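The following block contains the structure, expressed as structure tokens.
All protein chains of the complex are present and in place, except for one that has been dropped.
Presenting subunit A:
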Amino acid sequence: MDSRSINLRGFAGNAGKNIMQGIGGFVFGNERSESKEDSYVERFLDRISNGTISDDRRSAMTELQSLVAESRSAQMSFGAMGFPVLLNVLKEDREDVELVRGALETFVSALTPIETSQGPKTEVQPASVNSDLLSRETENISLLLSLLSEEDFYVRYYTIQLLTALLTNSLKRLQEAILLIPRGITVLMDMLMDREVIRNEALLLLTYLTRDAEEIQKIVVFEGVFEKIFSIIREEGYSDGGVVVQDCLELLNNLIRQNASNQMLLKETIGFDPLIAILKIRRGSAFNFTQQKTVNLLGALDTVELLLMGGGSSGEPGKDANKTTNQTALAQKNILDHLLLLGVESQWAPVALRCMALRCIGNLVLRNPQNLDSLASKQVGEDPHVQPALSAIFSIILRTSLAQEFVAADYVFKCFCEKNPGGQALLASTIAPHPNQAHATFGATTDMPFGSILLQALVSSDDNGDMEACCRASSVLSHIIKDNLQCKDRVLQIQLETPAPSLGRTEPLLHRIVTCLSIAASAEGENGQSGQPEESYIQPVILRLLIVWLVDCANAVDCLLESAVHLNYIIELASSKRYSACVRGLAAVVLGACVLYNASREKGRDAFAVADAISQKIGLSTYFLRFDELRKRFAHSSSGQQNRKQLSRSSANSMSDFQEIEEEEINKGDQHPVLSEIFDSHFVSFLSKLETDIRDNIMDIFSRTKTATAIIPAELEQKNGEVDGEYIKRLKSFVEKQCNEMQDLLGRNAMLAEELVRTGGGNSADSLQKPSSGRERVQIESLRQELEGATRRIEALRAEHTQIEAEASNQRNLAAKLESDLKSLSDAYNSLEQANFRLDSEVKALRQGGSAPYPDVEAIKAEAKEEAEKESEAELNDLLVCLGQEQSKVEKLSTRLAELGEDVDTLLQGIGDDTALPDDDDDEDEDDE
């Protein structure tokens, strides 16, 4: 143990140690053996990791690979310790080809499950754990992809096998990793061009890689995968090729499944010719269907079906356009001939192949006018035994002992008749008794027209009591008349001789079918007594025909109700526990259709009479329960169908898986596969809508009284001696009373009907009780009257309460108004008071403000005046001083001039002009003042 710990630290570090502890918890078995193998694995890893002699490392690798290939515990040990060592070899020892080969082969062995009878089933798979470990790092995937460029064959071979093993165990993680690696997908696609052995492995890898991975699908298609696929198919010999052709078709179907753009690319680039080439088989090659050939043809038919289903999910706008385009393109390649050869003319072909081909025929013609016309006019067989294709398919329906082949052939008629009134009329027009019918043997039908064969099958119970033919013919007839009133009326006119021809009477076909239904019911009862576990589908199919016929066809309802026995019989079907929930539910729907689409006014046959019969003999609550049981039954069937689809989606890579899928389909459960197929989602939703209409209609009927003529009571007669006036008054009073009674009855009926409809859907035990007896009804009536009185009193009290509440409301309103007025007055008063206060303040302010400025103004004026005077005096003084000085100068100068002899007066004249200027200055001073 110490040695192991040392090695663990050296090789795997903490992560490896944790993983080892985790894995150890899952491992069971011999401790001694486990320890021994752990020891061997450790020794080999040590020699590989630390050895210096190349040969010794190689031999250690070889021994390690052998050990890991044989032992689960060795696989687990290698996963715990060995990954880093061998990954290092792949990185560092690329030149040693033999060592790299060995490392890759060891990885493949570590990721390949080893079957063992020991240990519990829940034991963890070492291969899965190891795949999870290896795929955690995208770097590891990148390393593996780089090895695909190596020259050595075995390196490439084991690398691809290793990648395929990783995809098998960790699909999503590997898909994401490869998407992230640059040119990752391109490298893988290049492997398809490698030699055959590598190519085969790469092809298998790609089938896993492209599963449910839209991004990868786009890249692969862009890389030209369609060309490569069909090139390989051609090289391998089309449907005669081996499992490689199967892989090619698997890959192709992955790419086009619910992918409209890829389907379009396939059609526009390769075209559908190579696909058709796969489906071509030689006529009369009776012993040519090996198991692999069958698988290959089924793969090709799966391709056809995917194309015919369109590319998008339901509701996508482009889906229908794509589907129609594919239908037309395939038809132009004459695929109908090949499908008819596989499905109709090659009765030696395996049944799965025939059924698939028939389904493809149905999808090919569905809602496609050109293809529908082609099928209608197509002939099959070789001269001189040529017959119409539809007749041949109908022969298969009648002849085959295999239920799934009947379902597949019936599907062709369903698709042919859907939204195809012309085709329906074409088929219905031939439905007539054949002149040789009375003496014709059942087998010799080649020279009879389609409709005569159909009619003979419908009434075949007269000959041998076997109801299978009648049932299957009923299914076809239900397609012919569905949503087609003209065809319904036409078939309604057909009259058959009664079982006692000597009487010369005839009966409508519809009556004969009801007779067949009763015969089938008797047989069902006998089978039930014998403990047959599987429920029969015969009665449900015949009942479906009746439902389809009655809907929207009042004439059919009238015809059915011509005989009271029919109504009573169907009521028996709907109520008796001898029959399955499916039969009871469908019979209930037939009864509902007799109410809903009833236009008769004849007593005992109108809608009211039927509803009344249902109410009296079954009880409305129990009657509506039948619908709930039927709904649950179909919900269960729907989930079953979903499982089947899932199985077919993950279709087989090998024949053994194919066989397993077949076995799984066989063990689907108690419900009959025919019912799951025939009662598809479309029919179930149709029934659901019909149920809603039936419930509403029955409620409406019970809400209205019967408009029957009432017997005139004696009171209406005028008494002897009674005057007209008094008679009129009495009549008025009587009529008034009658009207009141009528209103009461109407209300009561409405209430009753609503209650019944509501409780009809419940699951409580009370709903299962039988209709009430008369005595209980009387008690109920009495209680109801008491309830009515109480209700009236409550109504009066409620009215009084309402009145009081109204009065209180008025008073409350009045009080509110007064309060509002008071508030308004209060507000006004407050407003006035505020105004008064403001004015008073204003007055005070004015008084105080009025006295203060006045003295100030006076003072300011006086002060200003004084200042002005001061200034004037100062200025005046200055002038006087100047004037004095000038005067003084003049005197001195005059004196000197006189002494010198100058004329002083002349000079003084000029000086006088100058003295005028100061006077102007004085004026200015005054102005200033």
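A few notes on this one:
Assume a residue touches a chain if its C-beta (ideal position, glycine included) is under 8 Å from a C-beta of that chain, and two chains touch if they have at least 3 such contacts; residues count from 1.
The rule we apply is simple: contacts and distances are computed from a predicted model.
A chain of the complex is left out here; the name its UniProt entry carries, from "Elongator complex protein 4", "AP complex subunit beta", "Small ribosomal subunit protein uS7m" or "Os01g0234800 protein", is "Os01g0234800 protein".
Here the missing chain is touched by one residue of A:Leu204, A:Leu330, A:Val344 or A:Leu398, and it is A:Leu204.
From the options A:Gly51, A:Pro84, A:Pro113 or A:Gly242, the residue with contact to the chain not on display is A:Gly242. The chain that is not drawn here is touched, among residues A:Gln292, A:Ser391 or A:Ser676, by A:Gln292.
Of the residues in subunit A, those that touch the hidden partner chain are 153-154, 157, 196-197, 200, 204, 242-244, 290, 292, 654-656.
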